[in-house]
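The complex appears here without one of its protein chains, the remainder shown in place.
So that you can tell them apart, the chains are marked A, B and C in the order they are listed, and the count of residues begins at 1 in each.
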Amino acid sequence: MSRIGVFICHCGENISRTVDVERVAAQVGTLPGVAFSTDYKYMCSDPGQGLLKKAIQEQRLSHVVVAACSPRMHEKTFRKAVESAGLNPFLCEMANIREHCSWVHEDREEATQKAIEIVGMMVERVKKNRVLPTITVPVTKRSLVIGGGIAGIQAALDIADCGHEVVLVEREPSIGGHMAQLSETFPTLDCSQCIMTPKMVDVANHPKIKLYTYAEIEHVEGYIGNFQVTVRKKARSVDEDKCTGCGVCMTKCPQKKIPNTFDRNLGMRPAIYVPFPQAVPNTPVIDRENCTKFKTGKCGVCQKVCGPGAVDYEQEDQLIVEPVGAIVVATGFDLYSIEEKPKGSPIKGYGEFGHGKIPDVIDGMTFERLASASGPTGGKILRPSDGREPKQIVFIQCVGSRAREKGISYCSKICCMYTAKHTMLYHHKVHDGQAYVFFMDARTPGKSYDEFWRRSIEEEEAVYIRGMVSRLYQKGDKIVVMGSDIAVGVQVEIEADMVVLATAVQPQKGADTLAQKLGISYDKYHFYSEAHAKLRPVECATAGIYLAGACQGPKDIPDTVSQASAAAAKVMTLFAKDKLEREPIVAKVREAGCVGCFYCRKVCPYGAVEEKEIRDRQGNLIKVVAYVNPGVCGGCGTCQATCPSKSVELDGYTDEQIVAMIESL
Amino acid sequence: MHHTEKHNFEPKIIAFVCTWCTYAGADLAGTSRMQYPANVRVLKFPCTGRIDPVFILKAFQQGADGVLVSGCHPGDCHYIAGNFHARRRFAAFRKLLEFVGVDLGRLQFSWVSAAEGGKWVEMVTDLTERVRGMGPMQEFRELALEEQWSGAIDTPELREAYNSI
Amino acid sequence: MTNSIDTSIYTAITEAIQDEARRILSERSVIAVVGYTAARRKGSAQPVVITQADDAGKLIFSAACVNNLAVYLTKAKKEIPKGGKIGIVVKGCDLKALVGLLGESQLKREELYLIGVPCAGVLASTAQPARELTGDTIAPKCRECDNHLPQGCDFVPDQRPVTLELAGKYSAEIARLEAMTPAERWAYWKEQFKKCIKCYACRQVCPFCFCEQCLCDRNKPQMVETTPRPAGNTAWHIVRAMHLAGRCAGCAECERVCPMDIPLNLLNRKMAKELKELYDYEAGFEVREKGPLAMYDEKDDQSFIK
């Protein structure tokens, strides 16, 4: 028989004003199983908790019900108190007679009666409560960072500097990401590579960072603290250990006419290449699609010229399993293509801007490469078509972004600022040139941002035209840009030498596939979803996975770096303990009843349900049943409501507890 | 404001709510000192996804005159998608109850967020008043007392028990 | 009455089933064949499991072959040999249940050898198995059958059933009930459920009631009264209909076997109708990983939610 203790709180007068607390205590004291019942002014106060603890010991209470405020307020308080008195904290329940009773009813009789029923209901519930041990999960103090752009680099360095091992996986042959492509950065105009490359080198040299470039995530298993990540290290065809980075292979490669994607196809590179001179690692990779050796079997020059014998045509993809405890996703962004509308893209094409067919209509990133000192033109702004310097240049903002009719309604956030920067860079390099900007409105919140934008107009003489461009077309060697200036309400026509489109920021291609591997959610644009927009902005709903940078939404560099450090801090918080404790409100499978229909797995929002084989002593398979991984289970109980035989049960909210409550009413 | 006038019939309303949204919304109604009829008894679940249709059936069998099921708005589920599963489950279940002859006026589903204390009050008040107008849920109560003819005993005690409800 | 239904092809089908069973058993491509065999009473048939090619001659198909044999393949039936490929004779309606079981991880297609039956219909009841198959004696499910020739089987005798155009009964009956007031519907079902004696024939023949421990057999907590009283009976049939919603493909075995004539398939057809209307889902046509109540769409109807 249970010996339940019931404690009715007056909450000063908050409860006792409308609820006759003494009557409630007296009434519930007569319920079967209740051994002790009392009322007290402030149960949550020190003396109140003392009373509770004393009663547990003196009355040898088996369960406790505290009738007071909402459990959302003080459940933790009382469970702690109960625990310190030697009872399992989950044998304590709260009956909410304040928010749900005394505060919402005026009639003392009605409120008292209701309070008696609420407490009675919790008494019946607590009888069915079970001792729940706190669940502890070991934590593997290594983390995985996916993506080697500035977000990934920052997160990796922060975690590694804290002494924890980091596995950094980058899809491209070098880390660096988009920031390595940029010329100068707003609002300070410092050289992107100058601030970026030292960090890249830090990564390469960090004893705690294990770097996989030209690698992708193949498969992710496990849960917070205990992930098993399979990394596919693509065949580089160059042995990283042997290669000294001398670069002879690249200079000798006969196939040199491959568009350089790092330079937005403006320059050419050989079939064996590093994406850019400051690449980390500085180990070339053979582009097998374009390599003569791989296409025809003939050539093999690079192998012959390679002193250390690092070139290996036979190399195959390697699958490496890395155990990690936390994952930071920093896969970054991509720009919406101004070319033909990519298949399956959510946004409609921009035929009015030439669909990429006019060679001197380029996107912002291409302009970055033109403006970059290490770019294909050595930092000179030259037209891709004829190499002439453009004297009239038009920038068009919000290409793709904020265009609901095209399919993207969000703001890409960085374009206003980088366009302003572009006009400045242009003006610095082409002193007699004129920049025009078509814009909807300028969004410049951020430290020194608005000042920067104003400078582009006031000092660098950019002409800002509020309005959109309706059409542009090639006329001789000019591009006629037709738009409207809504500020003055006139049509504008500019004969430009070059047009730069500020195309929308989108998640990386394959963001959705990676999310499915990780079991994290994403929005309709495939940006990854944070657990809470305000309060948990760097965590995924899936425990142990964190977000950094533009994969979560468009971001500039300072925001990206901040979020990366925040994600790193979250990882370090996780790693601060050897074992992870979590509330034991998790589902458990009653294997005897489970027939393995896996309805639970079909509805589980967390992917917590696994298969488990039940075998007899001889090892013969009896059946396959569901197993809920307590580390992954979020505790929603959808599985139990769905299970036809109720063979999976959510601790803390069992059918017995709920039915006991219903039956008490 | 709710008037505490006396009625002939005080319906029993059982509410199944999720912890994160509706329970918190009901808390907010309390902290805002809003007033509503005292007929409702709240059962807290982690998520509407946990609410088994059998509980609704059980509630009616235990004498509920009305049942309210309430959780997070679509997209707000603390557990990602529990309320989406619940929505389908209850869309189907209410059709079944209707088909066996339960008046759906007694069964209310709602989304009440943690910020919607006022909506909670409205839901509870509306359902209570509606069910009050409909009168007691006799069907399940009578059914609970019915026996197969062969097992029925026409004892005075049984008669008394029957008349007391 | 001239509404008799031509079942003459059943003789040829019987022979074809026997030949095929003989072949697959003698080639040992299956360990057993689940089919029908004649029983003592005139015109009667009962399920049989044969494991020897020599027994293939016992197999028959007739209008009394009413059972959905898929139930024998579920885990609930521990008596049937498992652990090898099993041949099974299936009508179109039975096949729909098999398709459901495949989707619910209860069966594996590669472990089945499906012998499909071109079916013109079977009897509504086998209380008198010798009755001629007519528009009056035919099972209600056959009146609205859309699967006379089962698809996707490993073997189907080359026969074409001649079918009668018969008015469907379930949709009319559902419409009749829907037109009633809730109180009238309640009264209707109360009369029906009152008769129930909890013999659980409905559950035991149902291919989808494959739970090893039925929720309604549990007593801790007792979710549903187990005693055969009106209250427990009503709860049982409501819970069962809910558990079958989106899964039941209408083999109507529950209704056929109910010794108390409770129109159980009416509940299942009503739920099927609702799920079709709500989510455009129909059970039994293709093996699907998730049924309508195991998935969701963010845009699902919520007009009933305030």
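Details
Here is the rule we go by: a residue touches a chain if its C-beta (ideal position, glycine included) is under 8 Å from a C-beta of that chain, and two chains touch if they have at least 3 such contacts.
Simple rule for what comes next: contacts and distances are computed from a predicted model.
The protein name that UniProt records for the chain not on display, among "4Fe-4S ferredoxin", "Heterodisulfide reductase subunit A", "Multicomponent Na+:H+ antiporter subunit D" or "ABC transporter ATP-binding protein", is "Heterodisulfide reductase subunit A". In the full complex, the chain left out of view touches A, B, C.
Note that of C:Leu149, C:Met180, C:Ala201 or C:Val287, the residue touching the chain absent from this view is C:Ala201. For the chain missing from the display, the contacting residue among C:Ala12, C:Met260 or C:Leu278 is C:Met260, taking the whole complex into account.
Touch with the chain omitted from the figure is made, among C:Thr14, C:Asn67 or C:Thr234, by C:Asn67.
Residue-level contact of subunit B with the missing chain is found at 62, 147-151, 153-155, 157.
Against the chain not shown here, subunit C presents residues 39-42, 44-49, 67, 71-72, 77-80, 126-130, 191-192, 194-195, 197-201, 203-205, 217, 219, 222, 225-229, 232, 253, 256-257, 259-261. Contact between subunit A and the absent chain runs through residues 30-32, 124, 127, 592, 660, 663-664.
Going forward, only the chains that are shown with their structure count from here on.
Looking at which of A-C and A-B shares more C-beta pairs in contact, the answer is the pair A-B.
Each chain gets one centre point, the mean of its Cα atoms, and the points for subunit A and subunit C are 48 Å apart.
Mean C-alpha position of subunit A lies 39 Å from that of subunit B. Shown for subunit B are the residues in touch with two or more other chains, namely 53, 58, 81, 85, 89. Counting only residues that touch two or more partner chains, subunit C has 215, 223, 293-295. Residues of subunit C that touch subunit B in their complex: 177-178, 182-190, 194, 215, 223-224, 228-231, 234-235, 237-239, 241-242, 245-246, 267, 270-271, 274-275, 278-279, 292-298, 300-302, 304-306.
Residues 2, 4, 12, 14, 19, 23-24, 26-31, 33-36, 38, 41-47, 49-53, 55, 58-59, 62-64, 77-82, 85-86, 89, 121 of subunit B are the ones that touch subunit A when the two sit in their complex. Residue ranges of subunit C in contact with subunit A, taken from their complex: 75, 104-106, 210-215, 218, 220-223, 243, 289-290, 293-295.
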